[in-house]
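In this view, the complex is presented without one of its protein chains, the others remaining in place.
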Amino acid sequence: MSAVEQAKVTVDGREVEVPKGTGLVETAAAAGIEIPVFCYEPRLGPAVGACRMCLVEVEGIPKLQAGCTLTAQDGMVVHTAQSSAKAAEGQNATLEFILVNHPLDCPVCDKGGECPLQDLTFKYGPGQTRMTFPKRTFDKPIPISPAIALDRERCILCYRCTRFSSDVAEDGQLVARNRGAQSLIATFEDESYRAPFSGNVIELCPVGALTSTQYRFEARPWEIQNVPTICGLCPVGCNISATTREGKVKRILSRNHPEVDQGWLCDKGRFAFPHLYAGDRIVDPLERVRRRGFGELSWDDALDRAEMLLRGAQGRIVTALSGSETLEHAYALGKLLRQGLGAHSAVLAEATSSALDAFRAPLSSIADAEIVVVVGVEEVADRAPIVELWIKQARRNGADVVRLAEPKLGEELEQRVSSSDRAVLIWSGRGGGGGARLAELAHRLGLDGKPGCAAFHLPATPNGRGVADAWAAAADGEEENPEPIGLLIVSGDEAASDPAVRALAEQAEHVLAITMFQGLAVGWADLVLPGTSYLERDGSFFNLEGRVQRLRRTVIPPVPDELAWIAKLAERFGVELSPHASTVFAELSQRLYGGMSFSDIGERASLPDRAPYSTPEPALVAPLPPAAAAPGEHFLGTLKLRRYRPLFSGSAVERVPELQFQRPAAVIELAIDDAERRQIASGETVSVRSNGTVLALRASINGALAAGTVRIAEEHAADLHRDVEVVKA
Amino acid sequence: MSTLYDEIQELRSLYPVSRSATLPALRLAQERHGWLSPEAFREVAAALDETPAYCMAVASFYDMYHLKPVGRHLVEVCTNISCALVGAQQVLEAFQDELGIHAGETTEDGEVTLRTVECAGGCGWGTVVAVDHRYRERLTAGDVRAIVEELRGS
Partner (left out) sequence: MAAEQFVVLAGAEAGSLTKLADYRAAGGFEALAKARTMEPAQVVQEILDSGLRGRGGAFFPTGRKASFLAQGTGKPTYLVVNADESEPGTFKDREIMFTVPHRLIEGCLITAHAIGCDKVFIYIRGEYLHEFEVIKAALEEVHGADMLGGVTIVLHRGAGAYICGEETALLESLEGKRGQPRTKPPFPAVAGLYASPSLINNVETIATVPKIIELGAKEYAKIGVPPDSSGTRVFSLSGNVANGGNYELPMGVTLRELIYDVGGGIPNGRQLKAVIPGGSSVPVLTADQIDVPLDATSMAEAGSMLGSGAIIVIDDRCCMVQLGLRVAQFYMHESCGKCTPCREGTRWMVQILESIEAGTAAQSDLDLLLDVCDRILGKCLCPLGDAAAMPVASYIAKFRAEFQEHLESGCPMHGESSLENVLAPVDQHTHDPVAQVPA
């Protein structure tokens, strides 16, 4: 392996050696020297040198240079404000010019105390203003979306936000308008900035121009604690910090794991935390009283009741897992039920498999690919949003991105992939067997053994594989399929919302549910135990890369952690179980992760090496059969319905006012040809029927949709069957 | 008559990267709609495969795109140095008097928009006034009435 060419650079008299081509800002940082910046942000693309904050003197060049646009060259001698009066004057001038039209809002500005403009003005700027004329003013703040407020007076026009919108998220919605001193940031016709990654501009903004409406006036930086943890809403597991004040979560920030999320978050992960404080959160155990009533009971009584239900089922127990449990919860449940009661049956919304372990790679490897093939009809942004950003980056870096509905690549594409050293396959859809099908394809195309090649399966649940593996590791024993089901245990909100689980519940004699919110299982479960959120748990998740990441309890939940009462119940059945996540992890880690401990995981978890390829085995946890498909009569000219779960759906999102505008409208997506044949135009109301159900929905033409199929978001599809008829209303 | 969409597709084909068609596409849309209304932006955006926000951001950067309705006729008086030195302000004031509006405004009947512009590129032949993008040069205040009558008659 050839060595990277080094460059010796002198910054303020300090010599430092860095790889040639390293950015000068990073080079100076390596020498322990700060070059102040505003517009410079490498994740947004090549440096623009717009704000002029980073002016430095470079020997041999008469004019001051924008340091952020320079790269380390051997023999370069640089003087920053520390050792150059000219550079100091230049930086001082930049700050004076920024402040000339900047309002004195600090006392009422959320950014105060964590504001780069404040900090840099202290270090490099003028202490007094010389501006005596009227500053430019705007109406302020204006909501550019329910989640984000824009204050144009504070804006220093660093263009980070507009560059993010056009060059990273590629949504093209947040733009600069006008020219010169009349420039301002805007959306089109004051429409909301409606895109899955909009919230990142809040963190990008170096001043208080773009702020979170949720966080407005909520706290000052010296009153808060930032607890490092992992987002538990999708299988990426972005590294986050939960900002807490007085025991409540106030906001979520990115913690930047360069291999996983690169410092970006999706709006769901960023803004969904208020679900912790929803009005219908269950805080006490509830038991069914008479036919439809529910009454609270104490924990002791609840555990007694639970014990009764468990024993009464005589081993005919099935556990429906959400896939959003921590590894520790799943393992603990598994130990209790499998060791304590011999109840080995569990179901999960999806199949899981270890087959892709042979193609393991960090998500960041997508950005380095030269060919990316995405297979499946589910939008990547709905399943694992950050992966979509990685794919976009790959494309910007010159990769070809091919999206296919089916894993039929064709000869030419297969050739291309198998001969490439940097090929990535991504499965985003159903029927993937938890990655088994993709693994077979990847193996056939020879991706194993090539470090630059990778394959990713995008699961539908945040921790599905982890949960299945942890359940399986909890004991040895064969799965039976008890009929009839004596007790169905419904673990988690997702399982409680799943129509397939509901269908199972109808057949079960009794149901014990663990959920966070009232609206879900209360009404058809016999006993409901209150659940916790990922933000309230110590534990771990296994993400789609195969990385085990550590969750930290950010706030104390209003209800006991699941491990606490599972441990208590386990005792009653002679099973030894610790209520402490670290101990439980240590135990399950012996069987699954080579004895890794919590402290081994670290702040930014690393990815284990690839496993050797082996032919996929059937999963140890059975996938749930999907909700009943239509047998019987077919209408002529029916279309296949593809339900999909939009990113902005689920019990958490439903309880966050600022996210309601991102939820999908009641829309049916049609392919161009199908719409034309039915003379349906975009925006028209149409009637969608299947076997007794009739719905009115708005039509939307989707050019990428295959003829013969339609797409409707889960929450708008009611109980439509798979074959539907669509006519003009 | 071809649609705006078709015309824009033709423009796009002239360039190695089709986004280059943005400025001429906006000009076409403005000619058809009279000004760049939100509807015009949506149309251009669809034809260019860009967002309306992008089209608006680009249009708002340039002086020749109108993001507000304008009159059927556009009168632009250069008041930069060379023309100012030879009486551009007097020419402007004559137009303001004849039309009954201030620079930047449109006559009530929607016929004429008057505005000042920066150097039009006729400096030695000042004062330069562009009437519907055709240059009239060496103008003095005394020439203004005839021009306004000409506009009113057309």
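By written order: A and B. Residues from 1 in each chain.
Convention: a contact is a pair of C-beta atoms (placed from the backbone, for glycine too) under 8 Å apart; a residue touches a chain by one contact, two chains touch by 3 or more.
Computed from a predicted model, the values in this text were never measured in an experiment.
Among A:11, A:33 or A:47, the one in contact with the hidden chain is A:47. Interface note for the absent chain: among A:66, A:195 or A:601, the touching residue is A:66.
Summary of contacts with the chain left out: across B:40, B:75 or B:103, the touching residue is B:103.
Residues 14-17, 19-24, 26-27, 57-68, 79-82, 84-89, 92, 102-105, 115-126, 130, 133-135 of subunit B touch the missing chain (whole complex, contact as defined above).
By the touch definition given at the top, subunit A reaches the unshown chain through residues 47-53, 55, 63-64, 66, 69, 89-90, 93-94, 96-98, 100-101, 130-131, 133-134, 136-138, 156-157, 159, 176-184, 186.
One rule holds for everything that comes next: only the chains that are shown with their structure count from here on.
If each chain is reduced to the centroid of its CA atoms, subunit A and subunit B end up 48 Å from each other.
Within the complex formed with subunit A, the subunit B residues making contact are 38, 41, 50-54, 56-57, 60-62.
Contact residues on subunit A toward subunit B in their complex (touch as defined above): 162, 166, 171-179, 186-189.
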